[in-house]
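Sharing a structure here in structure tokens format.
With one protein chain withheld, the remaining protein chains of the complex are depicted in position.
Letters are used for the chains, namely A and B, taken in the order the chains are written, and counting of residues starts over at 1 for each.
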Amino acid sequence: MELGGLLLYFTALVTMGGIYAVMALGLNLCWGMTGLFNVGIAGFFAVGAYTSALLTTPPALTGGVDVGGLGWPMPAGWLAATVIAAAVAWAVGRICLRLRSDYLAIATIGIAEIIRLVALNEETFTGGAYGIKGIPRPFETMDRPWGEIAMMLLIGLIVFAVYLFLQRARNSPWGRVMRAIRDNETAAAAMGKDVEAFRLQAFIIGSAFMGLGGALTAHYLKVFHPEASEPLYATFLVWVMLIVGGSGNNRGAILGAVLVWLLWTASELITGALPPEWGVKIAYLKMFLVGLLLVVVLQWFPAGLLPERPPKLAGGPTAK
Amino acid sequence: MIEFINNYLVPGLILGSIYALGAIGVSMIYSILRFAHFAHGDLMTFGAYLAYAVVVAADWPPLVALPFAIAGTAAAALVIDNLAYRPFRKSRPIVVVIASFGVALMLRAAIMLIWGVQPAPYVEGIEPPLESLEPFRIHEKHIIIVGTALVLVIALHLLLTRTKMGKAMRAMSDDADLARVTGIGTERVIAWTWIVGAVLAAAAGVLMAIDTQIKPTLGWDQLLPLFAAAILGGLGRPYGAILGGLVIGMVEELSSYPAWDTVQIFGAKLLELDKPIISPGYKTGLAFAIMIIMLIWRPQGLLRGRVL
Partner (left out) sequence: MLVAEGLVGGYGGADILKGVSMRLDAREIVVIIGPNGAGKSTVMKAVFGLVALREGRITFDGQDIARLPTEQRVRRGLAYVPQERNVFVSLSVHENLEMGAFVRSTVPRSVYDRVYTLFPPLAEKRRQAAGELSGGQRQMLAVGRALMVEPKVLLLDEPTAGLSPRAMDEIFACIRAINREGVAILMVEQNAKQALGLAHRGYVLATGENRFTDTGAALLANREVAESFLGGGH
């Protein structure tokens, strides 16, 4: 592959890997730090994507359907996506967080499903099965490969910002309470911590990042439709990324995202070289491997590549 | 009235019977193994495809292929438990749930790899409704579905009330620790739970495919209604699961009944809409809504099952 193609491949890899990293970081907050079994990633992803797409896409370009594209600037769209995803998470969390872990999983899957149904059915808003097209992309007016490189750097910046934010949160008193709740909820409650409130906060913030990931994806790909938030890609792949990378560890989340995405896209190279019928089979094989990874990594590498290391306390007394 | 029966009641009963079979498995696995089995839908699909393979190869009717599907799915379930779930018996329940997600993906992918993604009918051609039951529009396949479901439920009842292993399953569902203390061989009970769950799932999958058609997402699409039915009835209560399945099935089919367009109380029209309140596209969302309501209002379900 010549240099230009290699460069484009690399930027695409890092860009999409970075977007996944944002979502894995969000999941890490929910699951790794707080122990909330959020399997509805696809739902928040879709909410963020549609919100930003609808707000920023110029009216004439919204897929030919009379959808309310408002043509806002992109950063505003992304911010709105994050906020709306947070709002949805608030509503979902208030109802579902009190449920125990298995139930929370079922509930979050259900919510994601409802969101998908809304996206499919409310055509006037979402373009139905066809979705929204012509979503603006950052730097699209620049020449190749500079536009791609700029996008990659932007995503990298966002990942870095999210990482810093979550590291700060993790090392703060708030983060310590979160871990205490995850490890021993009754003890934390006995200490007078409002367990419900803390868990809700973690759920909202984590899901908001998933929404941001959705928005970034929509802008990067320039189209978005219900299939794009298909659970395999939006939910389970992110889970695999976190488990492989190391849940409870923010660096692990980023590492897992980039690594798994690398493997995922590397198989595209193989697919490209094979005859078409095989190409389709490879897609199913990848799905099989995701499932296999989930089972195998849990069994033999439960801590992931970068196991969780409790942050150093600044000389303060321990919670127990 | 005939309209109602033909277009809503009968389909509701059919769907409900299928849901019931799947929900019993989910319910029992939950109460004995203590986790939500997210691969149950794909077990159903697996069973359906096994039968399909036999139907295509031997040109037998689906019902005759059913025993093969059942045997194959039971064997698969035991292997899956041994490889993917058993290592996690002593871990936090979440871990085995994640593993079941992995198994679900693997099953579905394997099915797609072998059979492709195109939906297909079991038998070509459309059968007319049975003339003997006019004006009710009942097809032979409806009789097969409800009849098979009934036979299986009766067999299950006999198993649970007349056999030692069946009673051991109920005992372990009540209190797994006490079962261990009593000397009940818990791994054997678990194996039988998988067998029973897989038999019912395979049957549900085959019946569903008989009713509609076979496709790789057959079972995964039913997962939410199955969980909803199991929770509605009360986890660990097989009869609850049956009840829950029938209710959910009925509700889903009845949700598009046009009578809801016109809300009347004592003959005075309150609301008149030009399309149903619940658009058909949201049918599957209904099961979910029922489930959430149950989880918040009465988590032990209608027949008072296990809460967690």
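The working rule: a residue touches a chain if its C-beta (ideal position, glycine included) is under 8 Å from a C-beta of that chain, and two chains touch if they have at least 3 such contacts.
None of the values given here were measured: they were computed from a predicted structure.
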{"item": "For the chain not depicted, the shown chains it touches", "value": "B"}
{"item": "Residue in contact with the excluded chain [from B:1, B:57 or B:181]", "value": "B:181"}
{"item": "Residues belonging to chain B that touch the chain removed from view", "value": "164, 167-168, 170-171, 173-175, 177-186"}
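Operating definition for what follows: only the chains that are shown with their structure count from here on.
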{"item": "Intercentroid distance (Cα basis), chain B paired with chain A, Å", "value": "31"}
{"item": "Complex interface listing, chain B residues touching chain A", "value": "30, 35-36, 38, 83-84, 87-88, 93-95, 97-99, 101-110, 112-113, 223-224, 227, 279, 281-282, 284-285, 288, 291-292, 295-296, 299, 308"}
{"item": "Complex contact set, residues of chain A against chain B", "value": "37, 39, 95-96, 99-103, 105-107, 109-110, 113-114, 117, 120-121, 232, 236, 239, 243, 281, 284-288, 290-295, 298-299, 302"}
